[in-house]
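Note that one protein chain of the assembly has been removed; the remaining protein chains are unaltered in position.
The letters A, B and C name the chains in turn, as written, and every chain counts its residues from 1.
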Amino acid sequence: MRTGIWLVGARGSVAVTSIVGALAVRASLADPVGCVTELPPLRHPALPALSDLVFGGHDVSCVSLVKKAHALVAAGVLPAAVVAAVADELAGVEADVRHAPDGATQHDTVARIAADLADFRERHGLARVVVVNVSSTEAIPPDHPAYADAAALAAALHHEPVLPPSSRYAYAAFTAGCAYVDFTPSTGARLPALDQLAARHGVPYAGSDGKTGETLLKSVLAPMFAMRNLHVRSWSGTNLLGGGDGATLARPEANAAKVASKQRVLRETLGYEPEGHTRIDYVPDIGDLKTAWDLITFSGFLGSRMRLEFTWHGCDSALAAPLVLDLARLTAAAHAQGLSGPLPQLAFFFKDPIGDVPHGLAEQWRDLCEWVQGWGVPTTPAGPAEPSGQPS
Amino acid sequence: MRTGIWLVGARGSVAVTSIVGALAVRASLADPVGCVTELPPLRHPALPALSDLVFGGHDVSCVSLVKKAHALVAAGVLPAAVVAAVADELAGVEADVRHAPDGATQHDTVARIAADLADFRERHGLARVVVVNVSSTEAIPPDHPAYADAAALAAALHHEPVLPPSSRYAYAAFTAGCAYVDFTPSTGARLPALDQLAARHGVPYAGSDGKTGETLLKSVLAPMFAMRNLHVRSWSGTNLLGGGDGATLARPEANAAKVASKQRVLRETLGYEPEGHTRIDYVPDIGDLKTAWDLITFSGFLGSRMRLEFTWHGCDSALAAPLVLDLARLTAAAHAQGLSGPLPQLAFFFKDPIGDVPHGLAEQWRDLCEWVQGWGVPTTPAGPAEPSGQPS
Amino acid sequence: MRTGIWLVGARGSVAVTSIVGALAVRASLADPVGCVTELPPLRHPALPALSDLVFGGHDVSCVSLVKKAHALVAAGVLPAAVVAAVADELAGVEADVRHAPDGATQHDTVARIAADLADFRERHGLARVVVVNVSSTEAIPPDHPAYADAAALAAALHHEPVLPPSSRYAYAAFTAGCAYVDFTPSTGARLPALDQLAARHGVPYAGSDGKTGETLLKSVLAPMFAMRNLHVRSWSGTNLLGGGDGATLARPEANAAKVASKQRVLRETLGYEPEGHTRIDYVPDIGDLKTAWDLITFSGFLGSRMRLEFTWHGCDSALAAPLVLDLARLTAAAHAQGLSGPLPQLAFFFKDPIGDVPHGLAEQWRDLCEWVQGWGVPTTPAGPAEPSGQPS
Partner (left out) sequence: MRTGIWLVGARGSVAVTSIVGALAVRASLADPVGCVTELPPLRHPALPALSDLVFGGHDVSCVSLVKKAHALVAAGVLPAAVVAAVADELAGVEADVRHAPDGATQHDTVARIAADLADFRERHGLARVVVVNVSSTEAIPPDHPAYADAAALAAALHHEPVLPPSSRYAYAAFTAGCAYVDFTPSTGARLPALDQLAARHGVPYAGSDGKTGETLLKSVLAPMFAMRNLHVRSWSGTNLLGGGDGATLARPEANAAKVASKQRVLRETLGYEPEGHTRIDYVPDIGDLKTAWDLITFSGFLGSRMRLEFTWHGCDSALAAPLVLDLARLTAAAHAQGLSGPLPQLAFFFKDPIGDVPHGLAEQWRDLCEWVQGWGVPTTPAGPAEPSGQPS
């Protein structure tokens, strides 16, 4: 059951960490720490093995994967020895990374993306391909009438720059029969027209915005306050980050998309929105080791005033990469099971999950486990297929 | 369904905050913030109403309840206006607070405690009484052969100081037909002989050690690391606290009991014990607004090293008091339902829960909700009974 | 040597805390904690005694001083007992608080302010008056040609709204022969034209922006890094504050003035400007107990990367008020000594000091001490003058 994972933003930090990590685990150079599909309750024969994953992708950057990997070594994200050990294989993936197509019309662009996907699937004899968006965060586009209807959208693509990049990739994925996962807060597949398209093509999709740092903490701490009937008065957060993602998020529009995505969990788990703001600041020196500081003021019995403060020093790419692999494996298995449309069962992974789902991490975890445990066992064994090409 | 709540350590901070709070909520002077039995999923007709609770207790101190309440105002725990408003009723409770009996033998002591409990139940015409231990933390006693067997223990009480205070209260509670809750890390009912006694008298018991601060956070954060397959390398904690409890815990023996109780959640939810220690330091100036600082070092994908640090400024008594009320209500209802022996369903409330239970807060919460939701509805309405005496 | 202290913004938090505090210390209800002029190296017979200070001021608000004092009790800034004890005297000050004049032209406004000052001095038989600006932070005004020259400015006042409020008060103070202190980051006396005016009238002035929280810490921590030859790579700060000042600073223009004032100390003590930003966020629930969090990344020997992080929970008005009293006493004494123009020796008190002064706190302290210790002893004793009116 060889499975393709097509990374939009394949030359970025998260993508390269995902590829290097998969190659390292496969070669027994590292344990799959951080991969939740390796935990006993989620191990399932329907999941493609890590060694079954074949990598490809699009990017607008031209920096080679190996060069980016070395930059991630210098930044303290990847260990030098691991990168050295997988450098040859990593260079091999290069053949499957294409420059992001840019056609005369969006219709052309989408068609060329879809052609790249089909070509990738065929060349490697893949059972299926999951497109995972790990490219730069976009601004939220203004609403457009064509967003409401697949036919209108198909027409608009011919003469208008109607879709933001993330949605063009989702469009292409669906028409090529590929599942789509949005690991960013960008629009991606979250337009009614694209939902119709996914249904029509019988492919699943998931998103949005991988939950790795401050929001992960919010998703366990906010439920704690709720379960204890304590009143959260304010929740203020400061995120300091360098790296490519930091530079992008310093642009006000992208920042707005990210911040909205981050605050949702409070409203959803507490049932009200406390005072306070979440800020994202770009501090190049912080590099990839992001620092988040949050102050929560709350009140308890008889009005007593209390505080919780935390500082999180997390390596964003190292937190994100194993989840990217998990999402690809789970979404591919769901696709194989015949599921299509949104996958709310994957809420565990996202800051801004699709659907009317719980926002507490523990409930999301339980839903995820129950979902996977309810899957049938595939009739053809999911063991390692005959290797051919890339994952040599 | 008037229900007695008998507080061992009735003149302490937690006890007085519980009584003042119940009186204040009853008089609509305050909302029951922090009381989890007031949350929709736990509201149940089988629970005695807050206005049905009648307070009494034992203490070795002679400071009046009103004087202690004023000290708690000065310490910033209780609001002056609330204490002023309930001072008369609080003084009324005084009649039901007895000096802790101290007989010639432990047999005598236990008999006199049991007599005080029976007398309290009769004078107020109570359906049942729950004894809640909120007295000072004791050292862990050395093991004793009589702990294994109720008959041996009954014999030993005649000629040996075999039981620590908390266990004498549990013994007396059971023989008087009362339920027993241990909110402290002391031994309490957790001896095989006492378990036999509870079974024989058909009464339930619960414990140990109310989960209010650092351990509450551990019970959501440790599962977060586990669910995300991140490896916790070290977890170090410092607790600075003043107040009566702080002074007691500064004594090495009591400190040891508390620290053991605090670390259990890590072992249980992670499946291994990370490096690091938990310290408790007595700093009088900190008063009742305890400060806990924890540093967690963990590693993720490809060995990346990360850190989480938190500071908790919590008012211990204000966090504990509503849980004391919750526990009394839930244990009384369980008793009314005919349950006896340990109540593992109450693990949500404790640092060191009884039985083979989950240690993650979210799972404990779910178990608690399912348990309560499975209760039958009492045939006689749980509404306010005819008032007689104290809760005028 | 009865001395007037005229507070611009007399009904604000800092002003009312200053007045209540002076009355309380005078009545031996409180120690002068936080007053640096009470420390041995700064005690000097030339300083007016706290009991020699007579209070008055302007404000645009109509909330009575006593009412504001009660609000500060509710906010946890002032102790209820102290406010109760000085309430009558505080009400007595009311007679000397005037509504901020607003004339047809700025010339008129300034004249009316000056008349209020002269009237205050005469009615109370004051040796001299120090005007202290503790009103809301203003935006930085665009430059204007009249700022460069006193004569041009005098002319412009007749037909243009040329001066921001803080500078109108400084203008009036100088023409009335009063010293002026700017405790805010507003423009105040810091225009060449006003400097000429101060010189002409022979009065001293000081500023700007009282150094009470994050910047106070910066003024000892940045020199520490410099003295140890450690390289500060980034310094990021988040300030969360409620209260009246917080609401004002949430307005972008005022925020900009404040932030510029806060960062200066880094540039001046380190000799370079590290990466990072200072943010101010308005969180009403935080109230007057401001929280600042700073993250400093630095490197040492052989490029080792290190971090310092601090959280400051400070009561802004309680930190500011004793400094307001200190500044009034020191500036009055300087005036009495015949000094005029800027007082760089007061840099110790300010975020944005005037002149080419050291920015490390310890050097500022030494300069201040040496300055005061070099003063002559006044020939007429500085003991309590004949009381008349207000400070009964």
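By our rule, a contact is a pair of C-beta atoms (placed from the backbone, for glycine too) under 8 Å apart; a residue touches a chain by one contact, two chains touch by 3 or more.
All values derive from a computational prediction rather than experimental measurement.
In the complete complex, the hidden chain is touched by one of B:R43, B:K67, B:R251 or B:H277, namely B:H277.
Which of C:M1, C:V82, C:V130 or C:I354 touches the hidden chain is settled by the complete complex: it is C:V82. The missing chain lies against chain B, touching residues 233-234, 236, 238, 240, 275-277, 279, 281, 283-286, 291, 293, 295, 297, 309, 311. Residues of chain C that touch the chain left out of view are 17, 20-21, 24, 30, 32-36, 38-39, 76-79, 82, 216-217, 220-221, 223-224, 227-231, 289, 299-315, 318-319, 321-322, 348, 360-363, 365-366.
Here is the rule we use: only the chains that are shown with their structure count from here on.
One finds 51 Å separating the Cα centroids of chain A and chain C. With touch defined as above, residues shared between interfaces to two or more other chains in chain C number as follows: 311.
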